[in-house]
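All protein chains of the complex are present and in place, except for one that has been dropped.
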Amino acid sequence: MHRFANPARFLRMSTAIFPWIAALTAICIGAGLYLALFASPPDYQQGESVRIMYVHVPAAWMALFVYTLIAVASGIALVWKHPLAHVAAKAASPIGACFTFIALVSGSLWGKPMWGTWWVWDARLTSVLILFFLYLGHMALMNAFEDSSRGERAAAILALVGFVNVPIIKFSVDWWNTLHQPASVMRLGGPTIDPAMLRPLLLMAVGFTAFFFTVLILRMRAELIARKIRIARMARVHGEPEWTRAAPGGAA
Amino acid sequence: MAQFFSMGGYAAFVWPAYGAAAIVMLGILVETVRSLRARERELSALDQKSGAAR
Partner (left out) sequence: MSRFALIVAHELKLAFRQGGGASLALGFFVLAGALFPLGIGPEPGILSRIAAGVVFVTALLATMLSLERLFQGDFEDGSLDLLALSPLPLEAVVLAKCLANWLLAGLPLLFAAPLLALILHLRSDGLITLFAAMLLATPTLSLVGAIGAALTVGARRGGVLLSLLVLPLFIPVLIFAVAAVDAATQDLSARSALLALGGFLAAALPLAPWAAAGALRQALE
């Protein structure tokens, strides 16, 4: 991991893999959409509305996956002080919030025809709503201080404290009687879902994951450049010799 | 075709779901690229200024 600690190296590596990850995103989401909307069967109970699943479930998986990544990055940042960990957490948070929002909206649109209601305050939906608020709080805390590194450290602690919500979301459909259907893919006995439906689901999931990493790379680059700008500005204010050019990656 | 668009009667739910996902995901992609370009411009402007000042 120390090989990735140098921001300049990260920038070089991310430039190299970026075209591949962007291509993977386009291919998987494209193929996934084709299968989801055209080449997969409707459900015998839910009819065509089951196609919402191909958006709702990958988005929900991403919401949990991204928060877990942020919690891991926060732990690494606080314990080992890896210089890129805070950057990764800061960059990932808005993307995770987007996926959570999509999961909530698509879930609501799926619930209305299926359950007869736009929303129900059961364990699964409530804890995903809490997850959304945790993302918003994380983003707000990052930007709440004059000293940005203070915001990063505070946000890291919040991410770790809030992580207890993730297993609650995952297992809520098992622990409580809820309206939401229980796990049919990520379970010990293997998936119980029809393979013709599993294929578009997994394609969309991989596509969403690739999308996340594509946008994450872009956001991390932007954040690293923002730091260079801050340093360059401060150096000019203090009349120090310009050295952001000389030292690759600045003093990130 | 009409069958496809009406989604077996569920059109009012399926298309907004896909639409919301598309809007949000494209939205954050666009915002990210814009902000990245703006910062790259700003950094090169700062570099040029200090380069000229030397």
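Points worth noting:
All chains are identified by letter, namely A and B, in their written order; residue positions are counted from 1 within each chain.
We adopt the following convention: contacts are C-beta pairs under 8 Å (C-beta built on N, C-alpha and C of every residue); 3 or more make two chains touch, one makes a residue touch a chain.
These figures come from a predicted structure and were not determined experimentally.
With respect to the full assembly, the chain omitted from this view is in touch with A. Only one of the listed residues, A:13, A:27, A:136 or A:198, touches the absent chain: A:136. Shown as candidates are A:33, A:63 or A:158; the residue that touches the absent chain is A:158. Mapped onto chain A, the footprint of the missing chain covers residues 78, 126, 130, 133-134, 136-137, 140-141, 144-146, 150, 153-154, 157-158, 160-162, 165.
Assume only the chains that are shown with their structure count from here on.
With centres taken as mean Cα positions, chain B sits 16 Å from chain A.
If you check the complex, the residues on chain B that touch chain A are 4, 7-10, 13-14, 16-18, 20-21, 24-25, 27-29, 32-33, 35-36, 39-40, 42-43, 46-47, 50-51, 54. Within the complex formed with chain B, the chain A residues making contact are 37-38, 42, 47-49, 51-52, 55-56, 59, 94-95, 98, 101-102, 105-106, 109-110, 112-113, 211, 214-215, 218-219, 221-222, 225-226, 228-229, 232-233, 236, 242, 244-245.
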